[in-house]
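Note that this complex is displayed minus one protein chain, with the remaining chains in position.
Entry: subunit A
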């Protein structure tokens, strides 16, 4: 009578909740079952081993193996995003890069003089006042007179100053007055400034136009730098007001710059060059810019088969203050790249043959998640102001220009215009210089955030240049060479060329080997899985099947066992409550125990091979908790031998 409710419950359970899920009725049984039947190696040993020590040892070993697997797999996962580098060299016909050539002097001085006359006068005056330099007394006198007559407040706003460092007073160029310097002092080149003996420092002061107390003084250790910097400041101001078409006319034409051209053994002329106006270098000419739709290529290396040009550098027509060196600047770049000639140009000497041997390297990095680079620049929140493909340089310049437009209200002269903005000039934006210098200071100190926003491009082409110089023309060939080149130049130029006005340039491929450096993912998913498999197999002879087993046994089965127990407990408790004070609940023991003691329960167990084949249960299996024999070979073998005599008999027939 006492056990009756328990049995009833089990019977009912079997009916309503057939024992399908778990392999064993209790957790410990389940574990034992798992250990005996699992495919991993360690667990079985734990169950099978005899002796506490040995069992403990096996437990330890199995656990450490599991630990090792977890550690190694974590390492594998962490190293998944690593890249390996491969270098391939291909010998092939190579596309010739675009070669941009500029005269160092942006505009013909004779043509641009009318715009710059006031500035030049001012500069000359400064030179005379501060350094006692004059080209000719009368000239300067006259210019000073003119100065007084024209009178421009523009120059007065930002005059050159002579600073006495200790007293912090400055002498104005024009008024000669000494005035107290306020505001912060910026030293453009810092090293000598603080040394005691140089107390005459030249510089200029930029003030906020709205708030004149906010000033920044820029000083230079050398007057050369100071005057050039100051000149450039005003020069940009003036040039910003001249429309582009006029500026293009003021600068050199292709006929002016290029005397001869020879490419790949064939003659070329100005039609092969594309004009491109650079704000600081005037008209530049790009050879092989690809604008005509075709990109020239070379199929032979060597100096004879590259680009050979003779440039005419009219040294007499140079701006004396803006540029102080003579020659040309060239840059070798890809057709899609913007030539940042002021940043990475190579300078070409006059009266010399510069031979530039190129070696082509193409590189490709892997983008996210391998490294932080950008493929197209589309994911960078900076608008590309240049009409060329993305590069870090473009991004930085665009970013600065954007910041400039945002904070100063106008665009800086050296970079392209964003939509809706216009170049700064003193008339419209009296405050821009101070603003620009402040902003530039910030930019250099990485306070604008441009350096953080801009990423480098993932793929780039590089032409490694080997530059060497020879004397040209040689002393014996100078005579005829200059005569013939003068004839080439034609009647426009009614004088014989001077060799210091000429520069010979050869740009060629040293070899046609293209080096391609690329990053490749070191790991693919396949390899990662292989490595996982290797680790699992090495330590525990485990596979995904084991993992599924673990999930099945430890999560699903265990959970269902626990749930079932809880359910039964709850039911029992409920029943006990129903009975009220009928007395203590019978200690019938665990229902699960009953469950597995009950042979009927085993019927509900998942069919084993034997049951599947509907073979009779082995007679000598009294306890259902022992698993069915792993290898049923024995049984089948017997079935086989039973039949064997039969066959033998037949053989004798």
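Basically, a residue touches a chain if its C-beta (ideal position, glycine included) is under 8 Å from a C-beta of that chain, and two chains touch if they have at least 3 such contacts; residues count from 1.
Quick note on the criterion: contacts and distances are computed from a predicted model.
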{"item": "Omitted chain, identified by the protein name its UniProt record gives, among \"Epithelial sodium channel subunit beta\", \"Centromere protein M\", \"PAT1 homolog 2\" or \"Transcription initiation factor TFIID subunit 14b-like isoform X2\"", "value": "\"Epithelial sodium channel subunit beta\""}
{"item": "Residue among A:30, A:202 or A:512 that touches the chain left out of view", "value": "A:512"}
{"item": "Touch with the omitted chain, as defined above, among A:63, A:548 or A:562", "value": "A:548"}
{"item": "Residue of A:48, A:344, A:484 or A:562 touching the missing chain in the full complex", "value": "A:484"}
{"item": "Hidden partner chain, touching residue among A:75, A:269, A:291 or A:379", "value": "A:269"}
{"item": "Residue numbers in subunit A that touch the chain omitted from display", "value": "20, 37, 39, 84-93, 259-262, 265-269, 299-304, 308, 310, 352-353, 355, 357, 359, 464, 466-477, 479-481, 483-485, 487-488, 490-492, 504, 510-513, 515, 520, 524, 526-527, 529-534, 536-537, 541-546, 548-549, 605-609, 612-613, 628, 630-633, 636-637, 640, 643, 646-647, 649-651, 653"}
